[in-house]
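Omission of a single protein chain aside, the complex is shown with its protein chains in their original locations.
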Amino acid sequence: MPDTTTLLEVKNLKVHFPIEKGILLRRRVGWLKAVDDISFSVKKGEALGLVGESGCGKSTTAMAIAQLQAATSGSILFEGRDLRALSPKELYEARRNFQIVFQDPYSSLNPRMKAADIIAEPMRIYARRGALDLSEKQILEKTASLMEKVGLLPSFAGRYPHEFSGGQRQRIGIARALALEPKLIIADEPVSALDVSIQSQILNLLKDLQDEFNLTFLFIAHNLAVVEYFCSRIVVMYLGTIAEIAESKALYEKPLHPYTKALLSAVPIPDPPKERLRKRIILKGDVPSPTKERIGCPFRERCSEAMERCAKSAPPLAEVEAGHQVACFLYE
Amino acid sequence: MAGTRLKKNIIALTGLGIIAFYVAVIVVSLFWLPFDPVAMDTAHLLEPPAVASGHLFGTDEFGRDILSRIMQGCSVSLIISISATLMGAVIGTLMGIWAGFLGGKWDQWIMRVADILFSFPSLLLAIFIMGILGEKTYNVIFAIGIVYIPQFARVSRGAILTLKSNEFVRAAFSNGAGKSYVLFRHLLPNIMMPLIVQISLSLSVAILLESALSFLGLGIQPPYPSWGNMLSSARKFMMLAPWTAIYPGLAISFLVLGFNLLGDGLRDILDPRLRNVK
Partner (left out) sequence: MKETKAGDAPILSVRNLRTYFDTEYGVVKAVDDISFDVRKGEVLGLVGESGCGKSVTNLSLLRLIPTPPGRIAGGQILFNGKNLLEGDEEDIRLIRGANISMIFQDPMTSLNPLLRISLQIAEALELHHGLSKKAAVAKAVELLKAIGIPDAESRAHDYPHQFSGGMRQRVMIAMAISCSPDILIADEPTTALDVTIQAQILDLIKNLSDQNTMSVIMITHDLGVVAGMCDTICVMYAGHIVEKAGVDELFSDPKHPYTRGLLDSVPRIDSAWRRRLYSIPGAPPNLVRLPAGCPFRPRCERAMDICGREFPPETVFGEAGGAPRAVRCWLHVRQDAKHE
């Protein structure tokens, strides 16, 4: 049972990239608003999904939370402390509490390091600086136990990444993320690069680990079905803003935002009779460029239910029912 | 397909074989030389190669045995070339990896320095540096080393740029690693291979540069032999006594060939191996 303490709170997060022109003297001609004022929270023990299509800003959000990408403004409160306000030393201390599982099993492991060394590295880094009280022997024991937990044979410890399959590499990455016993795991598209039959293995592994270690997940993905399976609550993003937040089942059964409705209707369901009966909401055109200056709701150009006021100001994210928030003037 | 790998191996192995031969010559020359390389023998000036006289490669205009001079010159040439290349490699790589890793202003300024060096033709730059530093032998090492800095800076910077985007770099940062740690423990080992190839190929040109410099009278001074100054003095006698030029020339050519083959073979072995590995 997840307790209701908030582990992570994101407040008015903005990540804007300057667009510069010029060779000698670079002038700023505009901003790429990858993340434009979003706020949400993650409760301890839950799995929160961040979902959206390309350009929605979900990956940038994850990297900003993980302090691997500088945010332009806003606060990222982890257990009440703003990560952006920490000194380098304090940040280093804090990092062990949130670790990352990356998307690409081929580039997320150093090809010249053995599997066991990859998993042990975080512990060694912290032990060397005196922040972790483990001897080398204890580190090796912990590594072996982690490998077992993620389903890797101990004999694989001395192998190099290229000797493993995609799924196994992802397991190594997961073991590495668990090495420092973090409270929060940021999973950035952890199964997108894997074969279909391996995806469910890894998803189930993550679920089991979540139960065993009482982990909290921030799960980023573009595959809505995967997110619905893994996460209890989902944040739908569009063009750097949040369109809707709801529990998984509620999102599917009662989507409120026109974008969410279109997204859900576009996801194919492996059920031929059902597919034949579905009415697809086909959106007009493409996702607009995040560099264009925008006034009003970012979705209005493609929205079939856009009203006049949608062009004048952007709708705020508001709670419409318990646990269900949406940013749309249709629900005011 | 196993055939292609072996073929590429043969190239590298041949190169390695040639280099090994020269190294053997150096080792031997430390203990034994057929004749004293600087001993003049006025009775046997410009003698053609003959087994009977013991001068297998003939003698030069001072009666000195060419084979012995070539053997001694070998140590000089190789030591200077290797030291110079390594110096250039170390400095150039350090510059390149920091430039590639840090990006932005650092990248621009570091590479600007490298580009300035790069814009001079190698030989002219080396001569210029020798002019500033003086004609001592060890300055040849500095001169050639400096000439090589931009090459290594570019190769290592390019390699770092492609590697930087790999997720294991971000993973290391999220695990608490600092910038230097990531650079030296994660990135540098992964660019070793292209660097080794570059070193091997650079060595061949270094040998040529060293020969050119001593040909011009910079570097090793007579009577001590270096392949370059041997060629220089042989110019006057090429028509009369071609062996005075041929043998030093061949010595240079084969060593350069050896390094080139090794470098090419290594480059071929390493590339497809990395691609097939998935």
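For clarity, chains are labelled A and B in written order, and residue numbers in each chain start from 1.
The definition used in the following text is that a contact is a pair of C-beta atoms (placed from the backbone, for glycine too) under 8 Å apart; a residue touches a chain by one contact, two chains touch by 3 or more.
Remember, predicted model here, so these are calculated numbers, not experimental data.
Interface note for the absent chain: among A:135, A:155 or A:197, the touching residue is A:197.
Of the candidate positions A:48, A:226 or A:328, contact with the hidden chain is made by A:226.
In the full complex, the hidden chain is touched by chain A at residues 53-54, 165, 167-168, 195-201, 203-204, 207, 222, 224-226, 228-229, 248-249, 252, 262-276, 278, 280, 282-283, 285-287.
As a working rule, only the chains that are shown with their structure count from here on.
Separating the CA-averaged centres of chain A and chain B is a span of 50 Å. Those residues of chain B lying in contact with chain A across their complex are 165-168, 170-177, 181, 186, 189-190, 277-278. Residues 63, 66, 68, 92, 95-96, 99-100, 102-104, 106-112, 121-122, 125-126, 129, 131, 162, 173, 176, 179-180 of chain A are the ones touching chain B in the complex.
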